[in-house]
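Note that one protein chain of the assembly has been removed; the remaining protein chains are unaltered in position.
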Amino acid sequence: MIANAWIIPLLPLLAAAVVALLGRRVTRLAGGLTASAVFFSLVISLKLLILLLANPRVNQMTWPWLQSAGQLALEAGLLVDPLSAMMLVIVSFVSLMIQVYSLGYMSDDPDRPRYFAYLSLFTFSMLGLVLANNLVLMYMFWELVGLCSYLLIGFWYQKPEAANAGKKAFIVTRFGDLGFLIGILLIGHLLNTFNIAELGQAVQAGKLTGGLATTVALLLFAGAVGKSAQFPLHIWLPDAMEGPTPVSALIHAATMVAAGVFMVARLFPLFTASPDALTVISYIGGGTAFLAATMACVQNDIKRILAYSTVSQLGYMMLALGCGGYTAGIFHLLTHGAFKALLFLAAGSVIHAVHTNRIWDMGGLGRTMKITSLVTLVGALALAGVFPFAGFFSKDAVLLAVAHSGRLDLLVIGLLTALITSFYIFRLFFTVFTQRPAAGKSGHESPLVMTLPMLLLALISTVLGFWAEPIQQFLGQSLGAAAAEAGHDRLIPLLAFIAACFGFGWAYLVYYQRAVSAALLARRFSWLYELLVNQYYIDAAYQWLVRRLLFAFSRVLAWFDRNVVDGAVNGVAWLCRQTGSLLRLVQVGRLSAYLLALVLGLLIMAVTVLLTQSAVLALP
Amino acid sequence: MTAWLPLLPEFIIVACLGAVLLADLLLPRDRSRRVLAGVALAGTLLALVAVAALPDGSFGGVYAADGVARLVKILVLAALGLVVLSAWTWDQTWKRPMGEFWFLLLSAGLGMMVLASGQELITLYIGLELATVPMVLLTAYCPADRKSAEGGLKFLILAAVGSGVLLFGLSLLYAAAGATRLADLAQALVGRSLEPMVVIGLLCVLVGLGFKVALVPFHLWVPDAYEGAPTPVTAFLSVASKTAGFVLALRLLAGAFAALSREWGMVLAVLAAATMTLGNFAAIPQTNLKRLLAYSSVAQAGYLIMGLVAGDTLGLSALLYYLAAYLPTNLAAFAVVIAIEQASGSTDLAAYAGLAQRSPRLGLVLMLALLSLAGIPPLAGFTAKFYLFTAVFGQGYVWLVVLAVLNSALSLYYYLRVIRAVYIQPPERLPATGVAVAWPLALVLTATLIGILLLGVFPGLVVESARQAVQHLL
Amino acid sequence: MLSLILAIPFAAALVIMFLPRERVTWPRWVALAGTLVGLAATLSVWFRFQLTQGFQFLETAPLLPSLGISYSLALDGMGLAMILLTAIIIFTGVLASWDHLERPQEFFAMLLVLVTGVFGVFMARDLFLFFLFYELAVLPMYLLIGIWGTGRKEYSAMKLTLYLLVGSALMLVGLLALYFSGEGRSFYLPDIAAKAFTPGFQKLFFPVLFLGFGTLAGFWPFHTWSPDGHASAPTAVSMLHAGVLMKLGAFGILRIGVELLPQGAQFWAPWLGLFTLVNIVYGSLVAMAQTDLKYVVAYSSVSHMGIVLLGICTLHPVALNGAVLQMFSHGIMTGLFFALVGMVYGRTHTRIIPDMGGLAKQMPFLAVAFTVGGLVSLGLPGFSGFVAELLVFMGAFRVHPVYAAIAVTGILFTAIYVLRVVQKIFFGPVRESFHGLTDANGVEKTCLAILMLVMLGVGVYPASLLRVINLTVEPLTALLRSLP
Amino acid sequence: MGALSLEHYLVVSSLLFGLGLFGVITRRHAVALLLSVELIMLAVALNFTAAACFLGHAAGQVFAIFVITVAAAEAAVGLAVVIAIYRTQQDADLDRLTVLKG
Partner (left out) sequence: MTATAVGFYLLSAVAVAAAVMLVASRNVWHAVLALAVVSLAVAGLMLTVSAEFLAFVLVLVYVGAVVVLAVFAILLTGNFGRSALPSSNELTVLAGLTSLALTALVAGVLLSRPAATAAAAGQFTVRQLGELLLGPFVLPFELVSVLLLAALIGAIVIARGQED
């Protein structure tokens, strides 16, 4: 059975290929086709998971891919272990939910085949990434994931913003990929293998230590920073909202952003070789969590709020990983995948109903969209980390890991972030669902094909937490004995819960009770508000870098190429023509000049030869 | 009687001269006078057959029918035949008596044949004059055309001064060596390369040769004479005269003055460099195709003389092969020039605009000829250049080869300008029905085209016999 | 068999020249037939090729024995890969020129003559023959660009031709030096390879050969002929030129430079490698600033050829494999690009990027193909470009980690300009002026599909090509390793 | 001043030769120029004759005969061309003969 794992990614790929080739001829069937492919993938993944639950061990299977002189043999191989099995399930499950949901959400779009082909390809890439047994293969799927995000974010290519956002996503993540690629090359150079299992062994054997280990780890982490939208490469994710909402759900929950976290987890042994690198990871994670959460507080676009929320939550995961909380990080990834998909689908449902993204244009939708508001509430509670929802357990695990590592500053940041998280998500919830309805935006409930996936996800978001311990234990087996188990603590969950309550209360006061005017707050802390609204001016800084620096530099180079490098060539040509015109003057047309030249030539020749001869004779 | 057998080709030409003269007197003055051209052609072909068929031989030790002579005579006679064909219909264009024209052409050819075979200074000198004087007269053959007369006069005076300087040099060498046979000269001059009088004599000879083969700075007559002369004459001048000049240089320098090879080698290397460079540069701004080809032939002389600079078997056989390759190439170009001149009355580059669209075959021939001149494969000029450069490189003249290959690239610039007019520019002045080509000219075009391709792809046809001939010589 | 491959396009060219002038559609059919048969012959060689090192299908006949020149053709792995590339590109090139312009007779004839030269270079086992075909491949360019080009075509054509011939002049000097060095006078490559060139000689002449060939490979700073040339050339010629001709340069560096003068290569490679970095980064940065679509592609070629040259300059087996693979991959990719540019231009009549937009709506197929080309260009896994670049980087990393790290940044810049171009041309709102434009027709689709499938095939299963290329790289590596 | 040697003759003829060269460069009258050419030929003829006598080698004198003959032929041809030019241009000034140049 495990040997058949390759079928899991292949099914969506085949579906994508079929749909892409048939195109408009299967407009109606496209969604069904791809969804069923993913469904079968999910079934196989589940069987795999069950098998591994019974017998948790690391399985590999490989096929030769290319051989080159110089002792290089690359292979295509699969690595099936608890981590990948878990990820397979979550990826295929979330994908399935989203595809089913999309059947309804995209039912009017004439470009559905393309859409579903992309979605399916996305799923394939992510499944492949999860299964890859070596860094090169992983990088390949990693890039494919990036490609799919590009295609899907820019799905409505006629919208300039969408096209731009897709491009931005691809390029920004590619910036991180650069580090990833260099890291991979460096690993290949240092350890002479790309196989993940062998790498782990090599690292444990102490073949990679010190500064080199840190360099490698940080380069690899650069890839994760890009993909998982960590500071300072997080800027693409909010813009990625220009894609269709289910795509956002997919990107945020199960595929794109998860890839970075997954990669760090997958290569965790490498990272553990460098405590410095782990420290960097944890601080970047923590910083990202906090900054993104604050930015989420001032967004007006429902999807952007969720996007910043994702960035923030990914920061949590990184924070956990950086503090050694391997299982905590992955577990948070799982729960987050469920509830963030849920939140996005719900947001999509709302947008589908009211055709706007601005939360201030919504309001009171709780009355007309009961299911949606209910599942949103579930998602919000999970996100805020309220017992007994899944988020509570995973966030708890993260904070525990942080506390366990002894970094109090990060713990404080984590708790603060929890508070802010709770605030912004309820700000959203109250504004959209409880306030007076905005004029003409009454909304209606979405069809079953959309609500059913939401309900399923809500269910999982609610109950997943209860299996926190076994899942974490199961995941830990991927690392073998190395998994550090965080101890139990009563204080941390309590603190987190209190922080969540504070956030909730604050949001309640401001956006439900309206006891405190949001506008007043914005005016009082205008500098802070400006800072947050402008995303700490990070985007602007990038704009400046790219526009003013890179493009200007490229124009300077183009000028240089045209006028200096090519100018030299044209100069030579000009010189030749001028020489020709000049030499032409020698031919004055006068016989006497010709004869003079003849005689002069003879004279010069005679003098030169005789002088040369005597000079040669004079030599000793 | 058999002693005279090696002279059979020359006798055929002399007989042909008589026949032309006689027929010219007897025939009425109308178009039937084209029979004269037929006579000239027949004589040439007959001589060609004789040259090819006769075995090696010599006449009184002053005249040798050896391999080099055979090869060069074949070239000269081939050129002669092709030029006769090219000038076949020119009686209409020129409105000049043709009998004398054929006579002069044939006698020039005779002189060149003598240059190819002469083994002795006096014979060579007479051959040189016989090859030059009729050419001067042919250049000035249409004195009503100012250019023709002016070109002729310039050619004449420079030729006379050139041969005067050559003679002065020969007289000094004669005074030093006391011999007129090349073999005796060679022996007498061994070990005397440091004698100043010998050196002066040698340099005077080099000036005379330089004039004949158009080396800078003795080339100045070339553009004017080439442009002024009637085009078939230019064609003959550029091919046969050059060939004869080079074989003279070969006989004198590599034969008689072999002992002075260090001196003339050094001088010729510098002259070669100057010649190819100046020729190419000066060709760039030209707008008249005849003049452009004149400068191009100056540049070609610069390449050719490198064969002598190399001086070994490889170099001299390369020289001969290059001459062989140069013949169809340049004649093809001039044949097209003739066709256009007959059609439009102009040799300006502007007259060639759009030729490829009006007359694709003419355009193709001109393009291939020019590309062969530039040394582009798989044409004759390429293989010849490659062979030549290889030979020169082998003698250690790396700088000269570098210069020569750069010059080849540069020369492509102006050749391409012509090709641009022919292929890229839209037709302007050419008749929409295409350029009419009379059958003799068509024959020339075909033959030269075949020659260009054949010599390029199967260099062995000429190279082997050239090699054997040169080996025999050295 | 190899002579046949050589003869087929040439014969087709001859046939085309003798077709009646008024039959304007006949030349393209003859050209198509010729290239198809050529492709078939190439494939038959491909399948009969035995996976062993060394040269196969040797054909030899004396041409000029006194000089040691022979007509010798043979193929090894690298040559095989290259003739396959050539056969594919010319076939698709004819398809891309299907609805052609005036004077089709001359166009196809010259195109086929050019291809004859290209085939010849890849198969030549004699230096003379090599040089002959090399120049034969360069020259028809002048007319092809001059007559059927666009923009500053005459200037570009002249510049390209002269530039490349100056390059070949240098090359000739190097070739003659090889011929005359040591004992024995032969142009037959194995004879030359058997000579033991002194280290001094190798150090002196390797850069000469490298620069001579490098000019054609777009080596910085001798690359400026290529943007103008590519931009002015008609579609099929751009395809051939960027796709195949530039590879001749890299091929020559490997076959003549590195194989014959390994010590010289070893001595100079680090320094030349520095310039190739300029190629990669500078090329992509300059591409970023271009507004003419063809110039973008042309500068991207400069950048990608930089990767090939970097691979060669590392002299590491993995990178050498990557370099040859990149030659193939870039050939196909850039062929695809230029075909697309031609097709888009044929519809919109502009190549200025800001003047286009939203074309994906009218031309979905072209948009997809262009995106695929762009993705290959930026090194997306799953396509051939990725494998090639990865191998080059891997090899480079073992030798010059810093070079490799700098070179990798090039692919980021590539991503930036490629995506920018794709977006500006195909995405965004549909423009009024482009209403009524059509998507690719059947012929065009065939052409593009072939190219895309090849890239995909090689990308997914690179061993198909790499095991062939390896056959050349392995002995070369052994040679390099045996050096002091 | 010893007995006459070959060199004496050679020097004299070299003077004539040099003057002839000077003449061909500077003379503008076509006929005068041709006469200067004849001067050069005279110098050559003298050289050959003297050398033949001093070397006891008769071929030099034969050479001189040919030189003189050819010189006459050249003169005839030259004068014919001059006359032809005069017909079209009514001028014998060589320095104004510059249709062909560049």
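A, B, C and D are the chain letters, set down in written order, and residue numbers restart from 1 in every chain.
Here is the rule we go by: a contact is a pair of C-beta atoms (placed from the backbone, for glycine too) under 8 Å apart; a residue touches a chain by one contact, two chains touch by 3 or more.
A quick note: this is a predicted structure, and the numbers were derived from the prediction, not measured.
The chain not shown here is in contact, across the full complex, with A, B, D. The chain omitted from view is touched by exactly one of B:F103, B:W264 or B:Y303, namely B:F103.
For subunit A, the residues in touch with the chain missing from this view are 592-593, 596, 599-600, 602-603, 606-607, 610. For subunit B, the residues in touch with the chain missing from this view are 7, 14, 17, 21, 59-63, 95-97, 100, 103-104, 107-108, 110-111, 114, 120, 122-123, 125-127, 129-130, 133-134, 136-138, 140-144, 152, 195-197, 200. Taking the complete complex into account, residues 1-12, 14-23, 25-29, 31-32, 34-36, 38-39, 42, 45-46, 49-50, 52-59, 61-62, 64-66, 68-77, 79-84, 86-87, 92-93, 95 of subunit D touch the chain not shown.
Here, only the chains that are shown with their structure count from here on.
Set side by side, A-B and B-D show the greater C-beta contact count at B-D.
With each centre defined as the average position of its C-alpha atoms, the distance from subunit C to subunit D rounds to 64 Å. Rounded to whole angstrom, the centroid-to-centroid distance between subunit B and subunit D, based on C-alpha atoms, equals 26 Å.
Each chain gets a centre from the mean of its Cα atoms; for subunit A and subunit C, those two points are 35 Å apart. Of all residues in subunit C, those that touch two or more other chains are 162. Of all residues in subunit D, those that touch two or more other chains are 21, 24, 33, 94, 97, 99-102. Those residues of subunit A that touch subunit D in the complex are listed here as 584-585, 587-592, 595-596, 599. Of all residues in subunit C, those touching subunit A in their complex are 159, 162-163, 221, 223-225, 228, 282, 285-286, 288-290, 316-318, 320-322, 358, 360-361, 375, 378-382, 386-387, 390-391, 393-395, 397-398, 401, 404-405, 408-409, 411-412, 415-416, 419-420, 423, 426-430, 461-463, 466-467, 470, 473-474, 477. Against subunit B, the residues of subunit A that register as touching in their complex are 576-577, 579-581, 583-584, 586-587, 589, 591, 593-595, 597-598, 600-602, 605-606, 609-610, 612-613, 617.
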